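Yeah, one chain of the complex is gone here, protein chain that is, but the others are all in their spots.
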Amino acid sequence: MRCVIGIDLGSTTTKAVILDEDGAIIGRGITNSRSNYELASAVARSEAFADARFRLVAREVRGELDQALLGRLERAFRLEQTLGQLGRLHELIEEEIERRQYGELGPTVREAVGSIVKAIELEERAHFGSENPPLRSSFFRDAVGSAYNRYAEEISDPKGVTFDLLLGLYDKCIIRVENEPMDLGFQELIDNALDRIENPTLMVDAVRAAASTELDEACMVGTGYGRATLPFPKEAIRSEILCHGLGAHAMFPGTRTVLDIGGQDTKAIQVDDSGIVTSFQMNDRCAAGCGRYLGYIADEMNMGLHELGPMAEKSTRCVKINSTCTVFAGAELRERLSLGERREDILAGLHRAIILRAMSLLARSGGIDDEFTFTGGVANNEAAVHALRDLVDENYGQKTLNISPDSIYTGALGGALFAHRLAS
Amino acid sequence: MAETSAAKDRSMILQKQMIANHYRQLENAPETGDPVVYTFVPGNMNELVRSFGALPVLPEINALQSGMRQKSGDYIAEAERAGHSEDVCTYVKCDIGMIKAGNISPTGTRLPKPDLLLLSYTGCYTFMKWFELLREEYDCPTVFFHVPYQGDGTIEAEHRDYMMRQLREEVIPALEKATGRRYDEDRLREYLTLSAQAEDDLVAVLQSAKNRPSPIDAYFGAVYYVGPIFSSFRGTPEGVEYYRALREEVEARVAAGQGPMTPVGQLDDEKYRLVVEGPPNWTSFREFWSMFASEGANVVASTYTKVGGTYDFGFRHDPEDPLGTLADYCGGCYTNINLPGRVDMLVDYIREYEADGFVINSVKSCNSFSAGQLMMLREVEKRAGVPGAFIESDLVDPRYFSAANIKNRLESYLQMIDARRMGASA
Partner (left out) sequence: MCITAGIDVGSGAVKCVVMKCPENGAPELMAAHSSRIRRREVANVVDEAWTAAVSAAGVDEVAYVATTGEGEDIPFATGHFYGMTTHARGALHLDPSARAVLDVGALHSRAVAMDEHGKVLGYKMTSQCASGSGQFLENIARYLGVSQSEVGSLSLAATDPENVSSICAVLAETDVINMVSRGINTPDILRGIHESMAGRFARLLRSLDVRGTVFVSGGLASDVGLMAALEDSLAKSARGGAVPTVATHDQAIHAGAIGAAIWGAFRYRKLGKGEAAWKSTMEV
């Protein structure tokens, strides 16, 4: 089967989307960008190919019962991936303990880490064993990191193996786990996953059929912040502005205006009825009001990034934040807290400040036309969406606001669509 | 190879010599007793200053040269330490910093103190504040020449009379007092005659960009071409010689079908013909230019090359009407033209030079340029039917040049032109 790939190398995450000959999505993959773009795109690609295999398996199975079985297989596969990485993390920590020579304390440290890993493993089995696992970050670091933190806090002993010591080991080794491409390929993982669900014939056959389909990569297009470092020919590189326009058009064909809030940039894009960009504006060198702004606020409040939106949604009285400068907003936040304002209300104000800045870019790019599509990582933050909806209503009247649960893949999808055009 | 490039570079060599010579004269001014007049680029009256035997110093030129030589960052930091806010025009801060660091010119020579500050007010409010600071620094006389803004799009007869009266009653007496010499109208006419000659050649050079490929880059390349005429050399024999040489070189390029020389080599394959509005960034000038050239984008017309004065709509300095012609020149420089006038200019350029689009470089420092640019963008897009790009940087503050951001915007814009072309052909 001929396929094409789009890769979006963002400043925070790297995404890959695979399309089949008809331009339909068959696979998606995502990973943290870190500093190694080549590795990041390799990881995102291999994730997308694994995902594509699943789509092919899915094409083989039709009935409702079979769908449930397919769901189990997929969860078993994810569990295999996670346990593989967890095992590697444990291995690296053991090596690190050896290297650091804790002396008498050594066995106790080893035992403590062992019990943490065991507890995480149980948690992961339960997570993937459930029919509808709760939504959570798909990154190993986020999922496992918070569990490690929790268990380490629980078992740490200020007189012996301290919390700091346990977290120090994790900090050191998680980086290597992230920087190593997964050892096991699709085949091994899926075999283990099949074992886990006791090898139902239907699935074994479907997997065999899917695995034997050749995925022949006809063309790859790269986009995003790091696109210049990709080993691609120039004609296979597209600006993320064009990719976001085309990707948003593919997801919602009525799209005329696109807002993309990424880690380092915010872009307001106008497209015509075929998804071609007619005008755009982006933030200047200052990343105020971009996704990273929320990262700083989370640091400042000692919270996780994903906790900000839900907390802001509990606000009853939105505080007016004067500064859109990320750094000044941090200072204003502390000031407001010391004045006794509630965290929920301040956070609601901060989300509104981000969106206000985006509104000014939208106005500069030519306003908001129906339909309006919101893409990028911040589109998953309900408080940001809430503020956007309010401000659009106030300024432009009722407009259709599109947000896809897969909005983070918009740029990669646009890239893949360009690849599809190049290939045909 | 060496021979051809040497032949090509005659105008460049001339320019280098002229500048070096001028700074040397300035350094020696305290000994030779040549009077020194500080004045600004837009609508400057070099002929009048020269007719009094005075040497002009143009602080913006010093600032932009410092920017190109990577010295502006330190100067600006110096000025900010002295209490000038981050929001103040960076030309001003660069100049103040340079004075605080010993007033060394960009070529390394010492700059003399002014005998007179000739403040011609042409659309830039900051100029007033700037010379106010310099007056504080040097404790020297200042003469203010007020140029009425072309609010209604023309220079009215009474504006012209008002400016000529100021020249007669204020500027000339101030120059007489500062230089100790009498106003000599015949001498002024001689300078004006030479100005007009150089202006003819410059216009021919700038209009050569109508050719395909254009033999020049009418923004990045042309800022070098307008340097002498907008600064100390308009009306001088060296100026005339420079422009004659330049015109010959450009005409030879047209005959040979050659594109312009750029930092990434000769650009014969013009993929995009662009018009640019706004001043360039000086601290990353070559990098900025390379971003255009490496994508095959060439600039065929720009408004910044009209910042000192506008010649391509027919104006030439007229020796028959010395004070009237100075008034006309000052009134017609780009920053003194109102927004509808600027939009007209851009739309005309796009049509006459057959441009694929236009780029606005909005500089943080300069409101004389950047105020209203977004409005202009929409209006020009609508009237000329080509898309515009919007880039943000600064004049000489290196902190405000984000290469990744600018490259991203420019590449996106050029790819957008591609997509539209493909859409149109499909």
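Labels for the chains are A and B, by order of writing; each one numbers its residues from 1.
Rule of thumb we're sticking to: a residue touches a chain if its C-beta (ideal position, glycine included) is under 8 Å from a C-beta of that chain, and two chains touch if they have at least 3 such contacts.
Quick caveat: nothing in here was measured; it's all calculated off a predicted structure.
Chemist: Going by the contact rule already stated, which one of A:Leu105, A:Met303, A:Leu337 or A:Leu401 would touch the omitted chain in the full complex?
Modeler: Selected residue, touching the omitted chain: A:Met303.
Chemist: Considering the complete complex, identify which of B:Gln25, B:Thr193, B:Ser290 or B:Ser402 is in touch with the unshown chain.
Modeler: Considering the complete complex, B:Ser402 is the one touching the chain left out.
Chemist: Which residue among A:Ser11, A:Thr82, A:Ser315 or A:Asn381 touches the omitted chain?
Modeler: For the chain that is not drawn, the touching residue is A:Ser11.
Chemist: Using the document's contact rule, name the residues of chain B that touch the chain not shown here.
Modeler: Contacting residues on chain B, toward the hidden partner: 399, 402-404.
Chemist: Using the document's contact rule, name the residues of chain A that touch the chain not shown here.
Modeler: 9, 11, 34-37, 149, 153, 156, 158-159, 162-164, 167, 171-172, 175, 178-179, 225-226, 228-229, 264, 285-288, 292-293, 296, 299-300, 302-304, 325-328, 330-331
One rule holds in what follows: only the chains that are shown with their structure count from here on.
Chemist: Please report how many Å separate the Cα centroid of chain A from that of chain B, as a whole number.
Modeler: Centre-to-centre distance between chain A and chain B: 48 Å.
Chemist: Okay, in this complex, where on chain A does chain B touch?
Modeler: 225, 238-242, 265, 272, 274, 276-285, 364, 366
Chemist: For chain B, which residues are in contact with chain A within the complex?
Modeler: 374, 378, 381, 387-388, 390, 392, 400-402, 404-405, 408-409, 411-412, 415-416, 419-420, 423
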